[in-house]
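Note sheet for the following structure.
Only a single protein chain was left out; the remaining protein chains are all shown in position.
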Amino acid sequence: MLNGIRRISALAVAATVVLSACSSSGSTQSAAPSSATVNCVAGSITTAGSTALQPLIDAAAKQYVAACTGATINVQGGGSGTGLSQIAQGTVQIGASDVLANSKLATPDADKLVDHIVAKQGWIMVTNKDVTGVTNLTTAQATDIWTGKVTNWKGVGGPDLAIVLILRPASSGTRATFKKLVLDGANEATGNTLTEDSNGAVTTAIGTTDGSTSVIGFAYYQDPANAGKLNGLQLDGIDATTANMSNGTYKLSADGHLYTLGQPSGLTAAFLDYMMSPAIQNTLIPAKGYGPVVH
Amino acid sequence: MVQLTTANRLASLRTAPGLRERLDLPRRVVFLAAVSMIGIVTLLLGFIAWQGIQLFVKDGVPVGQVFSATWQPDATSGPTNYGLLPFILGTIAVTALALLISTPLSVGLALFLSEVAPRWARAIVQPALEIFVGIPSVVWGWLGLTILVPFLHDTFRHDFVISLPVLGDVFRVPGFLTGFSWLAGALVLSIMILPTITSVSFDAFRAIPQELRTGSLALGTTRWQTIRHILIPAALPGVLTAIVLGMTRAAGEALAVQMVIGSQPVLPRAVTQPIETLTAAITLDMGNTVFGEPWQDALWTMSLVLLIISVASVVLVRLINKRRMAL
Partner (left out) sequence: MSASTTPSLHLRGSRRSILADRAATVVLWGTGAFVLLLLGSIIVHFGIAAWGVVSPSFVLSDPSDTALGGILPILWNSIYMLGLTMLIAVPVGILGGIYMSEYAGDNKLTEAIRFAEEAISSVPSIVVGLFGLILFVDNFHMGFTALGGALALTMFNLPLMTRLSEQALRAVPQDERSASLALGATKWQTIQHVVVPLAIPGLVTSIILTAGRVFGEAAVLLFTAGLATPAHYDFTNFNLGDPASPWSPLRPCTTMAVYIYKLQSEGLGIYVSKVVDGSAAILISMVLAFNLGARLVGRLLTRRLTAA
């Protein structure tokens, strides 16, 4: 049945992206120093996937498009699964994922993809403001809390307050990474828990719920809208900073993957190069709460 | 029998079909347009059913497992188990509570509009209802998230307990953990289905012949007695239809519910606690899973369940109405 439709799809009109190199010679006169180094290619591409990487890709795309007239980059979220599914199908040009493609996709599909690691992303454990006296959790303590062995903050040296876990959806990259790196694969408790997908709902819930805790991306933690609403915790005595993430001491971090179907070309290649350029790696990435992969 | 008058002969000449008329292109075109809906339904049912059974066909999950209570789709931590019972019961629970809240209100409103309201009041309330229909579900969800959820949490955060001297606690509902809950989902839904139930019940009340009312009132009954003993029984099939339609809408609503329900795949126990519906699970997990993965196949099975619910409700409405015709 699906094959039948696929055959029909050959007749369907597909968007043809006409890529043409545009000279960047004109941009040397420009006052903006960054545009001198940008390799401008005209065209239109779409990226889809990880919402954790989205703020970075979105900001980088805006910079690129601002420097290069004739280039359009649509940045979509949708989740890592969407990114991997759509890049494997070839319906987008870049698929963003928090997790490795071969952990999700079957081998033949995963093998066709080319991985571009553009940044490190980190997550931080946060609590409600009422959880005073807890500034650090060891991996063992965190595991006890998230698996439901410890259900009161006094069990880890905090106040006498019941712990409320605010989970991310089981399928999300954030939860999968936390489960792998901190919980060592153990399943989360289901008692005093709540699942929120949206960053807004998570921060609202933590802000208003006594004794609540969750894990959020650095980019969201440092969002000015959340300033003063959350307590950020150390993990194993290490501060959750991009510097500690880059030097490898803070372990709750993972590579941000941008996948292409085969080797990239045209605007896709130019944009991926731009993601690795000093303008992004040294300036934008730290500013947005990510870690550089090129020093 | 037919007299061969000139007029008749002319008429028969005129109706002798030419080629163009015999082809009757317009008829074919409008026919195609109408029949396209059968095509759409077939395609939709076919595709969703095909995707929905992949969990059993391709991934080899026994059909019975779907009716178990454990949802453990993550292969990285232990053996998987695709129990959809929490979601199915969650959908039923939140829909039932929404209907419980919305039905008395909506039927009352329909009665108000058809029996009580003077012309001017109807002229205000009816357009207001139409605007209700038009308010997008994401806006309801946003209102739920920013107003209802904090309100529930702030107001009812403590356990509600009824204690008797000897028996001790006879009734206990835990307070709201966060406000994201079964009740929050049901409240948002009850407002969303209010216009549906109201307008369909209103039509049912309007369809009752005026003589029934005048006859009853002439016997000296009050308006309320007429409503209770005559109008409501007479309009019952229509009101039932309205409730089924409201139910369908509530069971299928996705975004607004997902925004306030808290999404915990557990069996529903207390209205103050988070539960998860089929639609919420699809919304949350579809984007994070990849095509062909058993986890995503389970989500397609969920949409097949939703589709079955909605087709079943159409059949149910037809049965209700057939009985009405028979009566």
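Order of writing sets the chain letters: A and B. Residues in each chain are counted from 1.
We take it that contacts are C-beta pairs under 8 Å (C-beta built on N, C-alpha and C of every residue); 3 or more make two chains touch, one makes a residue touch a chain.
The model shown is predicted, which means the values in this text are computed figures rather than measured ones.
Only one of the listed residues, B:184, B:251, B:271 or B:298, touches the absent chain: B:251.
Only one of B:76, B:155 or B:222 touches the absent chain when the whole complex is considered: B:222. In the full complex, chain B touches the omitted chain through residues 14, 21, 24, 26-27, 29-38, 40-41, 43-44, 47-48, 51, 105, 108-109, 111-113, 115-117, 121, 124-125, 127-132, 134-139, 141-143, 145-147, 191, 194, 216, 219-227, 229-230, 233-234, 236, 245, 248, 251-255, 259, 279, 282-283, 286, 291, 300, 303, 306-307, 310-311, 313-314, 317-318. Contacts to the hidden chain, counted on chain A, fall at residues 2, 5-6, 8-9, 12-18, 44, 46, 48, 51, 54-55, 58-59, 61-62, 65, 72, 74-78, 86, 89-92, 197-201, 219-220, 223-225.
In the analysis below, only the chains that are shown with their structure count from here on.
Look at where the CA atoms of chain A average out and do the same for chain B: the two points lie 36 Å apart. Note for the complex: chain B touches chain A at residues 46-47, 50, 72-74, 76-78, 145, 149-150, 153-154, 177-180, 258-259, 262-264, 266, 274, 276, 283-293, 295-296.
Across the complex, chain A meets chain B through its residues 1-2, 77-82, 84-85, 88-89, 103-106, 164, 166, 169-173, 176, 179-180, 185-187, 190, 192-198, 200-201, 204-205, 208-209, 212.
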